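The complex appears here minus one protein chain, its other protein chains still in place.
Moving on, here comes chain A:
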Amino acid sequence: MAQYVFLLFDTEEFYDNVTPEGWQEAMKLHTAFSEAVEAAGASILGGAALEKSSTASTVKQGSGEPLVTDGPFIETKEALGGFYIIDAKDLDQALALAKLCPSNNVEVRPVMDTSDGSAPPA
């Protein structure tokens, strides 16, 4: 098995207009996704929904004093809205599951092995 993080990038308009019913619908989609992952023999190791990008703060650490600014590190039309950590058999399974994930843009990234004795990334 290999671990992947699914990064969910979507526009944030949804939050501005969503009704309580719409919100419940969205939550149901994520529950259905979790069930699909388990049914495929993969598992969810973690994950979270994130508050809107307008609530983000960025700490920049350059050569001088750390600088605190408002907003996300990168301003894009689609913002990082949440993530999952998935344990899957291989990339094909991870991609098949990402297609079921309730988000318009899912970036699938393998998790690096940083355990004791791990080799640096090739």
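Here is the rule we go by: a residue touches a chain if its C-beta (ideal position, glycine included) is under 8 Å from a C-beta of that chain, and two chains touch if they have at least 3 such contacts; residues count from 1.
Heads up, the rule we're going with is that contacts and distances are computed from a predicted model.
S.K.: Can you tell which of "BolA family transcriptional regulator", "Haem-binding domain-containing protein", "ABC transporter permease" or "RNA polymerase sigma-70 factor (ECF subfamily)" UniProt lists for the chain that's not drawn?
M.R.: Going by UniProt, the chain not displayed is called "RNA polymerase sigma-70 factor (ECF subfamily)".
S.K.: If I consider the whole complex, including the chain that's not displayed, which of A:2, A:26, A:85 or A:100 touches that chain?
M.R.: Touching the chain that is not displayed is residue A:2.
S.K.: Residues of chain A in contact with the chain that isn't shown?
M.R.: Counting over the whole complex, chain A touches the hidden chain at residues 2, 89-92, 94-96, 108, 110, 112-113, 117-119, 121-122.
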